[in-house]
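This is the structure, below, for whatever I ask next.
Note that this complex is displayed minus one protein chain, with the remaining chains in position.
Let's look at subunit A:
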Amino acid sequence: MKIFLSILCILLVFSGCSSPFVENNTVEEIAPVTFWSLNKGEGGKLEITTVVPPVTNEKKKLFTLNVDLLKQGKKEFNLRFYRELKLGQLRMLIINEKLAKKEVITLIDTILSDPDVSPRLFLVLVRGSFEDFLEGERKVQKNLDYYLYRMFRHYERRNQGEMSIVNLHEFMEKVYSHYSDPVLPIFKADKDNFTYEGTAFFNENKYVGSINKREDQMFQLIANDHYLKNLPIPHLNVSLGQVRSKVIMQVDDQFKTLNIQVKVKGRIDEYRGHRNILSRSEMNRMTHDIESYFQRETVGLVKETQRLKIEPLEVGAHTLSPLVHPMTRREWLDHYEKMKVHVKYSVKIEPLSL
């Protein structure tokens, strides 16, 4: 017995008499926030916004803090609010486009190194002011943060090709991967709306540009999801549904030309033009028009990535093989930049049944 007591004494000396558990997670006393919105603050500071309390039935408040360091936000918050902020339920990181132009990777690294935060955290870029949107919408929609999270989760789960949804792990994996560059969804926010705008492109970890909704459809089709639930082509007065694509990218041995063959299968959802698409020859002409439209758009998208010298389409990954040692990223991008692009679509449209 004496020995056990002496062990305890030794332990107490080592632990400095404090209780071994410091963290306290009593639900009534904490505020497990679900998102952080980051913006550029005054004087090079960071502006962090969140809505609290996220779970209970209290009146929600919008908190905005100006801080130098991201984690300082947590502390400042605790000093001002009667609940303690916890990051275990953090689901979304919303970064303003202006801030993203300056830095993204330091913010993401900070979040990533926190063992509380899941690597499934969604990353989103926002153009405009997300804070204004929160301020306006908070009164109308009570559980706004939760519904936003469900939206991202909904589109992430089955990759149904409405949006590019990216989580923390996917982003970081692409940052480090030599043959692919990360992308993020970009939303436009103002007082009343929060709208999907397209996909933002990164060069390794620098935000370099974005594509709009129309171009984004092509991106979803040939790189991201290979599926689009709905593909309107206003230019041809037609809308395709359940479009599935199969992409074959081939780069020749000298790295001079890139051949992209895309097989697309879908059906016509809506047609408001003047052709009689029930007739076979008219239908063929129509298919041909769609093909050339796709080709034009895709070439445009590829050219854009060549101009920015980035690899969101992961063309380089198609040049890898088990037995050849890969070249460095720079070498590859130098080749890629100058490559001639040939795109060939073959579109199969399921006959319209009435």
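The criterion applied here is as follows: a contact is a pair of C-beta atoms (placed from the backbone, for glycine too) under 8 Å apart; a residue touches a chain by one contact, two chains touch by 3 or more; residues count from 1.
Note that in this section contacts and distances are computed from a predicted model.
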I notice the complex is incomplete. Of the names "RNA polymerase sigma factor", "histidine kinase", "GerAB/ArcD/ProY family transporter" or "Peptidase S8/S53 domain-containing protein", which is the UniProt protein name for the chain that's not shown? "GerAB/ArcD/ProY family transporter"
Could you tell me which of A:26, A:254 or A:321 touches the chain that is not displayed? A:321
Of A:98, A:120, A:142 or A:330, the one touching the omitted chain in the full complex: A:120
For subunit A, enumerate the residues touching the unshown chain of the complex. 3, 7, 10-11, 14-16, 18, 20-23, 115, 118-120, 159, 169, 172-173, 175-179, 314, 317, 320-326
